[in-house]
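A single protein chain has been omitted from the complex, and every remaining protein chain is retained in its original position.
On to chain A.
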Amino acid sequence: MASVKAKKTSSKRKHDEDVAEEQTLHSATALEMLTDDEACGDGDDDLSDGEAVDEFPEIDANSDSDDDEVEAEEADEEDEEDEEDENESEDDEDELLTDDSEHHIFPKPKTIISKITGQPKRVYPEIEPDYDSDSSTEDAPNRVGDVPMHWYDDMPHIGYDMNGKQVLRPAHGDELDKFLATVDNPDSWTTAFDKKQQMEKPLTAEELDIIQRLYAGENPDAQYDPYEPMVEWFTGKGKEEIMPLSAAPEPKRRWVRSKWEKQKIMKIVRAIRQGRIVPNKPKTSSKTQEFYSIWSSEPSSVQPPPLPAPKRALPTNAESYNPPGEYLMTEEEKAEREKLDAEDRERDFVPQKYSALRLVPAYDNFIKERFSRQLDLYLAPRIQRVKLNIDPSSLIPKLPSPSSLRPFPNYRSLRFTHPKGRVRCVSISPDGAWAISGDDDGIVSLWEVNVGCEIKRWKFEGKIGALEWCPRADLSYFVVGIEETIHFVIPPNVDASILALTQSLLAPSTLPPASGTPSAVKWTTPSTSAWSSEKPILSLHLAPSSGVVTQLSWHKRGDYVASVSSGGSQNSVWIHQITRRYSQAPFKKIKGAVQLVLFHPTKPHFFVATQQYVRLYNLAEQKLLKTLMPGIRWISSMDVHPSGDHLIVGGYDRKLCWFDLELSEKPYKVLRYHSRAIRSLSFHPTYPLFASSSDDGSIQVFHARVYNDLMTDPLIVPLKILRGHQITDGLGTLQLRWSPKHPWLASAAADGTVAVWCS
C-alpha cells in the first residue's frame, strides 16, 4: 500500500510541475504584452510586473530549481528594460510637475487590471532614487548641519555654505517691515520662518494642503481613501493553499477505527442485548402499582398502631327508603329544622318514604358528606373520651333510708303567730317546755311548746336582736338583746325556789366587788320593790355607739354569755360574766367584722366568725389556735357539734361547710342545696341531727352521725325538707332551735310565725 501511495505522490508532484511551467510561460507572455500595450510610459509598471504585480505567486516547493531558471531569464529581461526606463523618466517628471500644479502632491496612482487576479488595482509610480529626488540634494546655502541656530545669534553670519564661505545673516527688517510685508506681499501669510536661513520662506502648495487637511482634522495624505475595497490577499476563491504543510505520511488513526471505542460500544451493545440497559426507558411510565403481600413480613416498628379513626354511625330506621310512617317529619318540624344551622340539626337528611325502590332519587349531598367525613379525618382533633355507660341514678350516693334514721321532725305540729313583724329569734327553755320568740316589733312572747299557748308577752322598745334561755337547769331566765341593751328576764310562774335562786344570782343583795378596770358596760338592776315579771331584772347597757346586739351566745355552764353587736369593728364582742357582774371585751382589735361567736362546748375555746373566716381562740391562753377557711363569701350562721370536734358554717351564698376540727382548715364537705341564702344552722344537743334554714322558706333536716374513731368519716344523711313558711320580703326562715330533750324543731320565720316541727 505504501508503495502505491508513493507512486501517487510522485505523479502528483509531476502534475504540479506542469502547472508551474505553464504559469511561468504565461507570465512571460504577459510581460511582453505589457511592454506592447504601454509603450507610452509607465516603466514602473513594467518593473512591478513579473514578481511584484503577481501579488501572491504560488510557490511550489518541489519546483525550486525550475523557478530559478525562469527568474534568471526574467532578470535578463529586466536589465534590458531598465535602459528604456531611464529615458522615459524625464517625461514622467514633467508630467508630475504638471500634475502638481493641478493640486496633486503625491505621484498620481494608476488603476490597472491585474493580470493575475483580474481585479483592478492601483499602481504608484516608482520613486526614482536620483539626485533630485532626495531632499538632501536641495540647494541649501547654509551647510552648518543640524546644530542649534542660536549658536550663531551673536555672529554676523548664520553658517557656512558648501565652499566654506560664511553665509551672512540676511537683512532683518524691523516690526514695521514685517507689517508692511504682510500688507504688501499677498503671499506673506503663506510663508514660514526658516531657521536655517533665518528668513521667511513661502510654503509649497503641498505643505499648505497638508496644513489645511490637518486643520480640518482629515488624513494629511490627500490620496488616502479610507473606503477602498479590501484586497483579499490570502482568502477567497482560488486562493486556497493546496500544498500540504508537512510531508509526513498520514497517520493510521486517520482511517483505522479506535479499538477502545469499539470495546466501549460493544459493552453497551451487549448490555442492551442482554436487557440490562433498556434504551429510551421512561423511568416513571410504569405507573401501575404492583401489589404484593405486604403483611407477610413483621411490622417494622414495635409501636402500637395508631388508633383507627372512629367509624361513622350506622344508619337507623329513619334513613330507610321506606321507613315506618312515624319517622316522617311534619311540616312544622321541617320548617323548624330549616331554621337551624346545618350542624345543629339532629339528622343531616329529611326522612322520606317512597313506595317503590325505582322511585328513589339520587342523594344530593352524597359527595359533600364524603368530603366532610374526610375533613373530619384529617382536620378534626380527636379526643379519646371515656363514655360512661352507667345508669345515672347510680351516681347518686347510696345512703341509709331516712325512715331507718328516725326520729326526726317531719311534720308541723303547731304554729305560733306574732301579730305583726317578722320573728327574728326563738329559743326553747332547757327543760323543753317553754319557748320564747321575739319579733322586729319589740314583742317577746313566751309560749308553751306542746300546745302553742301564749303565757306572757313583753313589749320592748326597738327590735329584738337576739334572745336566749340560760342553759342552767337550776335557774330559769333568759336574755334578750334589744338595740344596745341586754335584758335579763325571769319568766312568770316559775317555781319559787328556782325564782329565788335566779333572783339571788341576777340581783344579789351584795354586789360583787367591782373589778379594777372599769368596763364600758353598765350593769343596772332596778330596786327590789320594782321587781316584777313585766320588767327585766337586770339590764346591761353596752357602749352607746356599739350597735344592735345581733347574737347572744351562752357558755355551756351558763355563767358566761357572749354578745355580738353589729355596730363598729371595735368592741363588738363582749363576754359577760353573770356571777361577777362583769363584762370584758376579749379582743382589743379584731380583723374584719365579727358575724358570730360561739363557746366551745367542752374546752375554753371561742369561735369567732368574721365575714369569710372562722377563727378559733383559746381564751385561757389568749391565743389564736386555728383559722378555718370555709370559702364562703359571707358567713351567716355557724354551730358547733356537741362533741366539739365538728363545726358547720353556713353562708349567704347558699353553701354549708362541714369542718372536722381535727382534720383540716378546709371543709371536709361542702353542700349546696338551698336555693337561697342559709340563715340559721343548729345541731341538736343530744340527737344526731342538725338542721339548716334558708331564705327559700324551707328547713332541711340532716342526720349527722359522728364516730368516735378517727378513721371513719362523719355520716351526713339528708332526712327531710320541711316546708311551710312563706317568704316575705325575700326573707324566709330566720332562726332554728332544737328542743333539748326531743327531736323537735322550732323555726322562726319572716312571715311572723314560729312553727314547731315534731317527729
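The rule is simple: a contact is a pair of C-beta atoms (placed from the backbone, for glycine too) under 8 Å apart; a residue touches a chain by one contact, two chains touch by 3 or more; residues count from 1.
Here, contacts and distances are computed from a predicted model.
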One chain of this complex is missing from the view, so tell me which of "Large ribosomal subunit protein mL50", "Methyltransferase small domain-containing protein", "Pescadillo homolog" or "Beta-adaptin-like protein" is its UniProt name. "Pescadillo homolog"
Return the single residue from A:373, A:406 or A:535 that touches the missing chain. A:373
Option from A:127, A:168, A:208 or A:309 whose C-beta touches the chain left out: A:309
Absent-chain contact - pick from A:294, A:496 or A:711: A:294
Touching the absent chain in the whole complex: find that residue among A:117, A:198 or A:352. A:352
The one of A:114, A:320 or A:612 in touch with the missing chain is A:320
Residue by residue, what part of chain A touches the chain that was omitted? 282-285, 287, 289, 291-295, 299-301, 305-306, 308-309, 311-312, 314-317, 319-327, 349, 351-352, 354-358, 360-363, 366-371, 373-375, 377-383, 388, 392-393, 395-399, 401-402, 671-673, 700, 716-721
